[in-house]
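All remarks here apply to the structure that follows.
The complex is shown incomplete by one protein chain, all other protein chains being positioned as in the whole.
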Amino acid sequence: MRILVVNVNTTASITDAIAKQAASVADAATEIVPVTPSFGAESVEGHYESYLAAIAVMEAVRAYPGHFDAVIQAGYGEHGREGLQELFDVPIVDITEAAASTAQFLGRTYSVVTSLDRTVPLIEDRLDAAGLGARCASVRASGLAVLDLEKDAQASVDAIVEQAEQAVARDKAEVVCLGCGGMAGLAEQVFDRTGAPVVDGVSAAVTIAESLVRLGLSTSKVRTYAPRPPKTLTNWPPPPNSS
Amino acid sequence: MRILVVNVNTTASITDAIAKQAASVADAATEIVPVTPSFGAESVEGHYESYLAAIAVMEAVRAYPGHFDAVIQAGYGEHGREGLQELFDVPIVDITEAAASTAQFLGRTYSVVTSLDRTVPLIEDRLDAAGLGARCASVRASGLAVLDLEKDAQASVDAIVEQAEQAVARDKAEVVCLGCGGMAGLAEQVFDRTGAPVVDGVSAAVTIAESLVRLGLSTSKVRTYAPRPPKTLTNWPPPPNSS
Amino acid sequence: MRILVVNVNTTASITDAIAKQAASVADAATEIVPVTPSFGAESVEGHYESYLAAIAVMEAVRAYPGHFDAVIQAGYGEHGREGLQELFDVPIVDITEAAASTAQFLGRTYSVVTSLDRTVPLIEDRLDAAGLGARCASVRASGLAVLDLEKDAQASVDAIVEQAEQAVARDKAEVVCLGCGGMAGLAEQVFDRTGAPVVDGVSAAVTIAESLVRLGLSTSKVRTYAPRPPKTLTNWPPPPNSS
Amino acid sequence: MRILVVNVNTTASITDAIAKQAASVADAATEIVPVTPSFGAESVEGHYESYLAAIAVMEAVRAYPGHFDAVIQAGYGEHGREGLQELFDVPIVDITEAAASTAQFLGRTYSVVTSLDRTVPLIEDRLDAAGLGARCASVRASGLAVLDLEKDAQASVDAIVEQAEQAVARDKAEVVCLGCGGMAGLAEQVFDRTGAPVVDGVSAAVTIAESLVRLGLSTSKVRTYAPRPPKTLTNWPPPPNSS
Amino acid sequence: MRILVVNVNTTASITDAIAKQAASVADAATEIVPVTPSFGAESVEGHYESYLAAIAVMEAVRAYPGHFDAVIQAGYGEHGREGLQELFDVPIVDITEAAASTAQFLGRTYSVVTSLDRTVPLIEDRLDAAGLGARCASVRASGLAVLDLEKDAQASVDAIVEQAEQAVARDKAEVVCLGCGGMAGLAEQVFDRTGAPVVDGVSAAVTIAESLVRLGLSTSKVRTYAPRPPKTLTNWPPPPNSS
Partner (left out) sequence: MRILVVNVNTTASITDAIAKQAASVADAATEIVPVTPSFGAESVEGHYESYLAAIAVMEAVRAYPGHFDAVIQAGYGEHGREGLQELFDVPIVDITEAAASTAQFLGRTYSVVTSLDRTVPLIEDRLDAAGLGARCASVRASGLAVLDLEKDAQASVDAIVEQAEQAVARDKAEVVCLGCGGMAGLAEQVFDRTGAPVVDGVSAAVTIAESLVRLGLSTSKVRTYAPRPPKTLTNWPPPPNSS
C-alpha cells in the first residue's frame, strides 16, 4: 500500500522528518511517499498561510503522477482536509484529528500542546469542526516559535513539557497530543514528567490510514464530499515553473 | 468610504450583480468597488472550489492598488474570512455571517435557503464556526444549481420559495436568509408566501461594514488575527499573466 | 428616521448621557429621541429592578405620542426586549446584543466588562438566550457600583481596565464590550492597555437600528413576536400621575 | 407550613382551580394560600403579558400581609421567578421547572404539551435558562387557545392528547408534562393513550416546595439572588386603587 | 409508604448512617428500610467497584422479600440507576441526581464537593447523562479518602470546606452539594463559611421519592425502561451463600 504523506509547508527538511516518523511506524508492506507542496510558506503559522497550504496540498496531490491508497495531511490545525476528501476517492487523514481520535481511546480527556499561541485558535476550531472537541481539555502553547526552537532546543522542550504538565494538573488532561514535531526525545520527556500517554499525530495518522485501507473503507461520496460537477477553472492551476 | 466587495468566483456578471445590489443599499457617500478574483472557479460549489476561492479572494484584495476602508466577502458558506482578517487592518465582513447576524435581530430563529444540497454542510459549518449556529433553525437547499436557474427562472424561484415555506412551517424559522442571489423578485415572493422577513447577505454586509467604519472599529489584532511574522513564501503569488 | 433610545431606569441624567452617545454616532438624518420610563428604579441592578424596567420600558414606548422607526433598549443585561418586539412593528435593538453581535465581526471571541458582580449572571443569561453565547469568553465585573464610580472616577476606570486586561490575558478575549457607561475616556484606556477593540453598546445599537430601517427590515411576526390577540388588562397601565 | 400559590393572570376562577389542584396533593399540615395579582392580563399568552405578570406576581407577594414559607409561581413558561428569588428568603418554585425536574426522575426524556404555539418559545427558553433543556424532547402545542377550550372541551382534550401521542411516537418523549390546566380527565386520557407518566406542574411544585421547607433549604443569597442594595423606586408600586 | 435505601457498598456501618440520615427527614408515615448489598466493595471508589455496585444493588433489591414503594440508590456518582428503573415499577431516585435537582431550585449554579479526585469524573459523567450538567459549576475533590477521614476528622472537614469555599469564590457556585457523607457538622460548617445552601443527597432523595409516590408517579415504561423480554440468564444470580 502506498500512502502520500504531505507536508503543509515548502521546507524539505520538515518533509523529511515527517516521512521518517511515518516510516518508523508504518507496516513493512507500506510505502510512505513524502510530498512537499510546490508553493506556499516555509512554515505555516496562522490563517493566511494555512489557507494557502490547503490549496497547495490539494494541488500537490493532484500533481502526483502515480497511484496511491491514502493521503495524510501532515500539519497541525490546518485548513483543507475537506477539499482532499472531495477531490480523491482514497481515505484522507489529518494528523490533528488522528491524534485526537487516538487520544480518546486512551483517556477520558486530552490536551494538545503546540508551539505558538496564534495557532491555538486554529487547532481548537479544527477539532470542533471535526466533532472532536467534547473531550478536549485544552489547547496550550509554549510560546516559542520554530526559530526559537533551533536556537535553544532544550529551552523549547522545557517550555512544552511545562505546558503538558499544566494540561494534566490544571486542565485535567489524561492524554497529551503533541502539536509540533521534530524535537528529539520530546514524547519521552512529556511522559516521564506527566505520566500521561503522548500521541504523535503523524504516527497515529499512519496507523489509521493503513487501517482504513485494510478495511476497504474510503470517504463517503453521498453528500459533503461528492465529486464536483464539471466546472471551468480560470488561471488555475498556476504554470509549473511559475517562480 | 470605499468598500471592496469581492466575488468568490471568476464570473464577471456575478460580480456585477453583487456590486449592483451592494450599491443599492450603500450610503450615498460610500464607494462600492467590485473585485473579481484573477483565478478560481466560474461558480463555487463545494470544498475544493471554496478553498481555492479563499486564497483567490485574499490575493485579489492584496493586489488592489488603492486604499480601502472595508472588505466584503460575497460568497455564501465559503472559506477564507479569517485569512482576510489576518492580512488586513480594515473590517472584514462575510455575507453568510452578516445575514445571520442581522436575522438574529429580527426573530428568535432563522433559516438559510440555498441552491445545491452540497453547499448546505459548508454553510452550517461556517455558521457554527462563527458562533452563529445556536439560533439557526435549518439550512435548506432547493436542489437546483445555478445552471438550472438560468434555464427556468420561475422553477428556481418556486423551489426556493417552497423550501422557505417549509423552513417556517416545519423548522419554525422566523426569518429567512437567502443563500443565493440574482433572482429577480425572490425576496418579495418569499416574504409574500411566508410572512417572514427576508435577509439578503450582500445588503446586510454593506450596512455592517459601513457601521464598523463609522464606529472606528476594526479587526482585533491581539491573538487570532495578529499580523504574520515575516516569512518566506515559495512560488507565490503566481505571476500576474499566468494564463 | 426617528429612533427612540429608552433608558431602563428613571434617572434623567443617565438618559441624557445615553442620548448624547447615541447622537454622536447617528447619521445626520437620524433623530435620536431620548425616553425615560415613568416608573422604576433609579438604577437597575438585579432581577427585580430589571423585570420592573422591562415593563416600564414597554409602557414608556407605548405612551410615546409620535411616530418612530426603531427602538433601542439601553440597559445592559436587562429583561424585556422580546416584549417590545411583540408590541411594536419597528425594529427593536438591545444594547447588550448589539455590542456582542458587533464584537463577533471584530474578533474570534469577546468579553463583557461590567460594574457589579450581581449583574454578571443577567448578562450571561441574556447573551445565551439571544444565541450569542458561543463566542463569549467571559463576563467580568469590576466590583464597583455606580455610586463608587462617582466617588472616585479614576479608581473605577482602573478597576474596569484591570478586568479588561484579564479578559484578554486569561480568558483569551479578542474584543471587549463595555457593559457600563458614562466614564470619560474609558474606551480609550481599555484599548490602550489591551490592544483589543472596544465596543460601546449604545453606539453599536444605533448603527444596527439605522441599518435595519434602511434595509426595510423589521421584527418577524410569524410566531414568537406575533401580535397579541385582543385581551382584557386589569388595572393596567397605572394612571399617569400615580405618584 | 403556608405556601402562596400565585396565579399569573387576573382571572379568579383560574386561581381557584390552581389552588384546588394544589390542595389536593398538599400535606394535611400545609396551608395553600391562593393569590391573584391585582393587575395584568386575564390570561397570559406571549411576552408582553408574561413580563407584566412577572412584576404583578412580585407585587402580589410583596403585598401579602402574613408570613409564608414558600411561593409557587403557577404559570407555564412565564418570566419572573428570578425576581421572586431575589426579593424573598423563602423557596420559590416555578411550575414549569417543577414539572420538568420531576419528569426527569421518571424517564430519560420528556415533552411539554401546551395550548397555543406562541407560548412554545417561552417555555423552551425558560427550560433552557433553568438548565433543564438537555432532556427535553419537544415542546408541542395543540393550537387551541383557552377560549376554544371552553367552547368545545372534548375537542381541546383530543388536540392535546394527539400532541402527546406524537411527542411519544416521534420525539421519543418518555414522560409528558402538561403545560395547560383545568381540563377534567386530561392526565388520565394522556396516560391511557400513550402509556407515559403525566406530570402536572402545580402538583409537582407543591411537593417540591414542601420538601425544600422540610429540609430547611432556601434560595442562595451568595450571588445572583443576593438582596438588593437600598434603592429609590419612582412611581412604584402603583397606588392600590389605581383602577 | 416503604422506601428501600440501598447502600452501594458492603459496609454495614455506612448503611446505618445513610438510613439514619434518611429517617431524620422522612415523613412520620414513611418506613425507611436500609439495604446492604450481599457482594461488592467495602467502599466504592472508581469504575470497577461502581459497576460491581450497580449490579449488587440491583440484586439486593430483587432479593428484598417484601413490598416497597420506592428505591433510593445511596451512592455518589455510581452506575446502575437505569437498571433499577428497568427492573422495577416503583420510582427510583439516585442521590447524586436528587441533590443536583434540588440544588437547581435554590440557586443559578451548584457545585459538588466530594472526597477523592478519582471520583470526580464519575460524578461529572452521571450528571451529564442525567441532563443535569448545564448548571453544574464544578465538581471538586478534597483529596482525602474515607480512611484519611477516620484518622483526622477535622482535617477532612477542613479540606472539604476549603473546596466549597473555592467552588463559591472561583467557580461561582451558589449552592453546594456534598458528595460524601458521615461527617458531623459538615453541612453547617460549609454553610457558615460560604453562605451557600448545602444539599445532602440522601435527604433530598427521600423527599423526592416520597413526593413521587404521593403524586402516583413512577418510571416511564414506554421505551428506555420498558420491561425486559423473557431471557435466559446463565450462572446468575450467584448462590446466596457463595462466600
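Every chain is named by a letter (A, B, C, D and E) in the order it is written, and numbering of its residues begins at 1.
To be clear about the criterion, a residue touches a chain if its C-beta (ideal position, glycine included) is under 8 Å from a C-beta of that chain, and two chains touch if they have at least 3 such contacts.
Everything numeric in this text was worked out from a predicted model, so none of it was measured.
A.B. asks: If the missing chain were put back, which residues of chain E would it touch?
C.D. replies: Touch set of chain E with respect to the missing chain: 10, 38-43, 45-52, 54-55, 58, 79-80, 82-83, 85-87, 117-118, 121-122, 125, 128-129, 145, 223-226, 228-229, 231-236, 238-239, 242-243.
A.B. asks: Residues of chain A in contact with the chain that isn't shown?
C.D. replies: Touch set of chain A with respect to the missing chain: 25, 91-93, 97, 101-102, 104-108, 130-135, 168, 172, 174-175, 194-197, 199, 203-204, 207-208, 210-212, 214-215, 217-225.
Definition applied: only the chains that are shown with their structure count from here on.
A.B. asks: Averaging the CA atoms per chain, pick out the one whose centre lands closest to the mean of every protein CA shown.
C.D. replies: Chain nearest the centroid of all protein C-alpha atoms: C.
A.B. asks: Could you work out how far the Cα centre of chain C sits from that of chain E, in whole Å?
C.D. replies: Roughly 44 Å, centre to centre.
A.B. asks: For chain A and chain D, let me know how many angstrom lie between their CA-based centres, rounded off.
C.D. replies: Here chain A and chain D have centroids separated by 53 Å.
A.B. asks: Please output the residue numbers of chain E that touch at least 2 other chains, ranges allowed.
C.D. replies: Residues 108 of chain E each touch two or more of the other chains.
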